[in-house]
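Left out: one protein chain. Kept in place: all the others.
Now for chain A:
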């Protein structure tokens, strides 16, 4: 037990310790979930541990709706306790709608005005489900290929990125969604997506983003690339720091990881070609991950050098040999090192080594303007020296990977602190969207409702409940996608004749799953953490319970 607690505390990295009991239910508690009164069931349905002994169904609805709404409402500052509280008890009376950020969905205004219509008090118990159902119908939980979809967390010229949770493993991932129509409009679009996929399949390194799966859904005419989940890009993070720059220690910390990642890629004969802070993501553990291999090039295995011809990337980060346009070919590895130099320059100072109002001016400066050290900050001599070496205009004279790794500034001991997300989240106005699980509202819909239904079933309610999901999107139901839209089920549906028992059974198993999700997410919020490991740990835990009790029921 102690060792487990230690491990968890360690992941948290913030010295969170539970004394003694980890928040895992005892056997007895777990047992009581299935075969007990609705009081217990409801207890499960809310994010964290509840103090109240029992809750009425109305109260449940209220919380439920609060959950859905709380996702679009700007969240309060991310003090952990408060976040946890937000899930636990939604204090309807105290809540006000703050001015909406521009990123809200378009239809939010409509929803809001409907909510406010008739001067209906906002969060009072509603005796008909009218409004709640409307919200549900508009955004039914989306499950594709075993991934439950959450919010959009990023968008690029090629694809949209959404947060997802894998249904079986409960692993939190990001999925990059390529729309066929959009890709076709981009010159070289389909080829680039393809080469990105090929490269991602090979890459497996702690400082490169990992692809778990790539699939295509014909009926959607979209392709999906499932990736490791990351919290933010280095660009987003550095923008929240004072003067938009890191302290030298943190710049050093990230730069070392960047170089480790680039070295790995180069060993695999991959030239990234688009190294820049916006393409460097940071995982929940504070680890840098090189991402976006859209323009990366895999050089042939039997080619002895790193000569490339294809020019793509971001002008501000390109070296003279590319922007000068005089050379038909160039050395790929040197290009990535130049770009990492520009990145380091930017991280250390918040400035760029070369700028220009128009692109031709920028190119001219990159080629001819002598390198000047940042004006707004005096850099350490050693880091200046490294920058000079990396931003050497002649690619042959530029520092090589090995020289970078032996550079005194690079070789010094890295900072020992753990990367702390709090500052970032605070700077983002406390918007916790990147911290809390954005699939949560969907989960709430899926599992909460299931419990109610299965209770109905138990009381000898209508037989349809078990077969038809009233919340499932009925408007578009081609056979293929219907399968996709079904709720995640842990067990194959038992025969209809045993309907009542099966409803109970299903409700029961789902309860357990739901319970674990609750533990995961509350843990998560407590630790202000969102790493896959915690997730996996609890999946394991959940498997244990399921195995034990799932079998004993039948």
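Everything below uses one rule, namely that contacts are C-beta pairs under 8 Å (C-beta built on N, C-alpha and C of every residue); 3 or more make two chains touch, one makes a residue touch a chain; residues count from 1.
The definition used in the following text is that contacts and distances are computed from a predicted model.
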Inset, instruction - Write down which listed name, "DNA replication complex GINS protein PSF3", "Mo25-like protein", "Pyruvate dehydrogenase E1 component subunit alpha" or "Large ribosomal subunit protein mL44", is the UniProt protein name of the chain that is not shown. - result: "Mo25-like protein"
Legend entry - Residue among A:169, A:269, A:314 or A:385 that touches the chain left out of view: A:269
Inset, instruction - Can you list, in ascending order, the chain A residues touching the missing chain? - result: 198, 201-202, 263, 266-269, 301-302, 304, 402, 408, 411-413
